[in-house]
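Of the protein chains in this complex, all but one are displayed in their positions.
A and B are the chain letters, set down in written order, and residue numbers restart from 1 in every chain.
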Amino acid sequence: MSTRTSGSLRTYLLTRVLLFVPQVLVILTIVFILMRVAPGDPISVALGGQRTPEQLAELRAAAGYDRSIFVQYWEYITGIFTLDFGHTIIDNRPVTQIFTVNGGATLTLTAAAFLVAMVVGVPLGLLAGRFRDTPFDASLRVFGILTYAAPVFFLGLLFQLAFARGLGWLPSSSQASPIVLATVESRTNIFLVDALLAGDTSAFWNGVQHLILPALTLGLLLSGIFMRIIRINLIQTLRSDYVEAARSRGIPERKVVIQHAFRNAMVPFVTILGLQVALLMGGAILTEQTFNWNGIGSQLVRYLENRDYVAVQGVITLFALVVVTASLLIDIINAIIDPRVRY
Amino acid sequence: MTEPVLSVRELRVWYGTEHGPARAVDGVTFDLRPGEVLGLVGESGCGKSTLGRGVLGLLPRGAHLDGEVIYQDRNLVEASAREIQRLRGPELGLIFQEPLTRLNPLLRISEHFEETLKAHEPDLPKGEAKHRSIEVLRAMGIPPTRYRAYPHEFSGGMRQRIMIALALVLRPAFVVADEPTTALDVLVEAQIIGILADLRRNFDTSLLFITHNLGIVAEACDRVAVMYAGRIVEQGPVNDVFARPQHPYTQELLRSTISLSTTGLHYIPGAPPDLINPPSGCRFHPRCPKAMQVCPQRFPERVPVGPQTVECWLHGPDELMPDGGREILVREEITVADEA
Partner (left out) sequence: MATAAVPPPSDMGDVGGGRGRTRLRRFLSGIARPYRNSHGVGRFMLISGTVLVCLMLVMAVFSPLIAPYGFSQVADATGERFGNHLEPGGDHWFGTSTQGFDVFSRVVWGARTAVTVVLLALAFSLFIGVLLGLLAGFIGRWVDRVLVMIMDSLYALPALLLAIVVAFLLAEHVGGGTATAALAITAVYIPQYFRVVRAATISAKEQTYVEAARAMGARPITIMLRYLLSNVVQSVPVIATLNAADAILTLAGLGFLGYGIQPTEASEWGYDLQRAVADAGTGIWWTGLFPGLAIVLLVMGLTLMGEGLNETMNPAIRVRRLVSITMPSIDRATARRDDAAGGTAGTTGSVDDLRKGDVR
């Protein structure tokens, strides 16, 4: 029987991975249509008024915008599969460079925030669901609603006022102090890793200190959502037939809750983690802006202000790819923890 | 006669609702002897399942339990949650109606068994636990090769057999089977009935068999209790009750059974009573073809009639009968309008 089970797991994973390709194609097409549905070509939008019409025409031809839209679409799609996202218009650098140079900062921020959200949100959600309708549950729910209702940039602002300006405990902007940033050599473009590689522990701690407030801000937003989802899942699981059946066999209540309810409540939570990745990315754009964090989100805002379609399109494509990939990974994880999926 | 395994005295289970208490079980008394199978029959919503759960202390929040459930000289109604939790499994078992949702989909069958054994016998070696589980599963017709499979890999009938094995692995002395075959098809049903009927031979288990299928009772039970609106209106040996039903409700119930020789369908007019506002006196009187003047006025006594015990004024006792109590009850036509 076990051979059949692992066999069906393999089949499931294979179909899921195969499904990934059309999914990516669809999302890329939608991004392309979204960016090109408007009249006018990227060059004239970004540089119109700054150059003579002849110069613009020359740039257009050089960038290939004088060709048919289908050719451009084909180029866009094939480009992405060869990791060529084009060149930005305003400062003419490869779009992929935005990812490599600024991606580390965004990755650090989102990973730390995700960690905060898991560490805070999951246990609190489980406790709130277990002790539902008690004052404890009620106060946790208020906490959940508050963290959801406060926009990340407002929470960030309050943290800055309280911990940076008021108490003076933590720095409030950038990834590290300017001097520290200048001294640490960039190798991976992830500052904390670079500091460790350089063996510079004081720089590393400096980076950690700078990370705390942004990570808390973004993490708390997510933790409220995690908590709500897990609480409801647990309440529904605690009412399920198999929990009653476990009680009927005299399994101690503590074990019923941990073995049957907690574990099963996590399954639907994992399946919707994919959507939370999208939320995390959206929140990262705002958090980066609030804390002057030089990640992809900050770059996106900069290029938006300069109406650089190519850069904007590239960043959106990247975000979309990250979300689709994350949902693929989550489906795979889900298949491993929930035997029903592969059946 | 041997001492009963389980004695239930005046057991009541009421649910608090917004319109007042719902008396799902309202004063039920019965005994169960070792190896005996007691069938509990009645319409849907008469409190059968609540009675089964109430005996095991497995009631939802908001349910109130009162009376006596005597098991091994202990009143389970007054036992602490922890005490009764320890009894569930090695002493008391429950088999559910819908086997499909009763196994945790994330746990292997083996994990269900090992968890159950470990909860009650913490020092049991793992190999021994596995051995015992596989033995019970084999007795239920589940091959040992499937011990480590997941619940979704089994059919409904197999899952019910696994549930039974899970309830029996600790050899409880008393098991409640709550409509264990309702969700299954006829062939599987016969198989499960066979397994349950063999229980007392193999495990010497007493069984409270809740069902609405009188055919199953005739086949698998020693005694039968007929429940109506939270009360047991008649109980006695299956053969006697089926041959000479004494309560009008039992008579009507037996008449409405469909068999191969049935030529016309019979049904009991009216709807099952409202458990929140039950009829006064005998609860069956609004639907009873033999209702008398006394029936809506006074609650019927438990009266022994031959080997049976019946709660019906037709059987007296005469000394409590008020004057003119035996006159036929003239029903107002309101009941018809109510139904419309």
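The criterion applied here is as follows: contacts are C-beta pairs under 8 Å (C-beta built on N, C-alpha and C of every residue); 3 or more make two chains touch, one makes a residue touch a chain.
These numbers come from a predicted model, not from an experiment.
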item: Hidden partner interface residues of subunit A, rising order; value: 23, 26-27, 30, 34-35, 37-40, 45, 133, 137-138, 141, 145-146, 148-151, 153-154, 156-158, 160-161, 164-165, 172-173, 232, 235-236, 274-275, 278-279, 281-283, 285-286, 289-290, 300-301, 304-305, 307, 312, 316, 319-320, 323-324, 327
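Simple rule for what comes next: only the chains that are shown with their structure count from here on.
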item: Subunit B-touching residues of subunit A, taken from the complex the two chains share; value: 1-2, 5, 240-242, 244-253, 255, 259-260, 263-264, 267, 337-340, 343
item: Subunit B to subunit A touching residues, read off their complex; value: 56, 58, 81, 85-90, 93-94, 96, 98, 101-107, 115-116, 119-120, 145-146, 148-150, 152-153, 163, 166-167, 170
